[in-house]
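A single protein chain has been removed from this complex, and every other one stays in its place.
Our next item is chain A:
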Amino acid sequence: MNIFVLMKRTFDTEEKILIENGSISEDDAEFIINPYDEYAIEEALQLKEAHGGEVTVVTVGSEESEKELRTALAMGCDKAVLINIEEDLEDGDQFTTAKILYEFLKDKEADIILAGNVAIDGGSGQVGPRLAELLDIPYVTTITNIEIDGKNVKIVRDVEGDSEIIETTLPLLVTAQQGLNEPRYPSLPGIMKAKKKPLEELELDDLDLEEEDVMPKTKTLEIYLPPKKEAGKILQGELQDQVKELVSLLRSEAKVI
């Protein structure tokens, strides 16, 4: 099976966000593989173990993404591709990323493409379905289980807590939901091997793309932090009285009941 995984480098979930000069400060921040993409990588590896083939992990980003690509290789991916847009593009959006990935993947004859259902930074969840549409292949988002038998695929999809049982066929794009699997940690031999695995770096030129082909369709005007909450009221006294006071405050002061 020819398996591709789309990966994004994101802020660690425990990082605090600071804004400097109107954008998110990346100084001293810890970066990780987007957690939902880790599920996608793990599932790709399990599909390879069950059906054979090769797993290629792809990212659109900058030089810095190399670290996360190496982590993916250490987990067991066979090849990595970095599409480096740092020098070519000032700005991009989901339209941009999907278009670039399409140009890369259009002649790769992928049997299955896996991605996280959303990246925890931008949080739009657009790139997977956009890419599937461009490639003219079916897609299923937020999957929690997948079984492949020849060309036939049976999927369990999480729909706001309910599960849909879906039948479809390869080639296919799926996006991973939490609960799909338990991502493995890179092993020490895995880390050693990863250093020798191929990591290809491409730029827009290599994909025959010009900057104007991938110009974003959206623009961010402003980034800001939510207003700081004032310290709340810690209730005092007998527990029973606190509970009564809370109910009364929720009714009369907060007016939410």
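Note that a residue touches a chain if its C-beta (ideal position, glycine included) is under 8 Å from a C-beta of that chain, and two chains touch if they have at least 3 such contacts; residues count from 1.
One rule holds in what follows: contacts and distances are computed from a predicted model.
Per UniProt, the protein behind the absent chain is "Electron transfer flavoprotein subunit alpha"; the candidates were "Electron transfer flavoprotein subunit alpha", "Cytochrome c oxidase subunit 1", "Acyl carrier protein" or "Heme exporter protein B". Where chain A meets the omitted chain, the residues involved are 11, 13-17, 19, 24, 35-36, 93-95, 98, 120-134, 138-142, 158-169, 178-179, 215-226, 229, 231-235, 239-240, 242-244, 246-247, 249-251, 254, 256-257.
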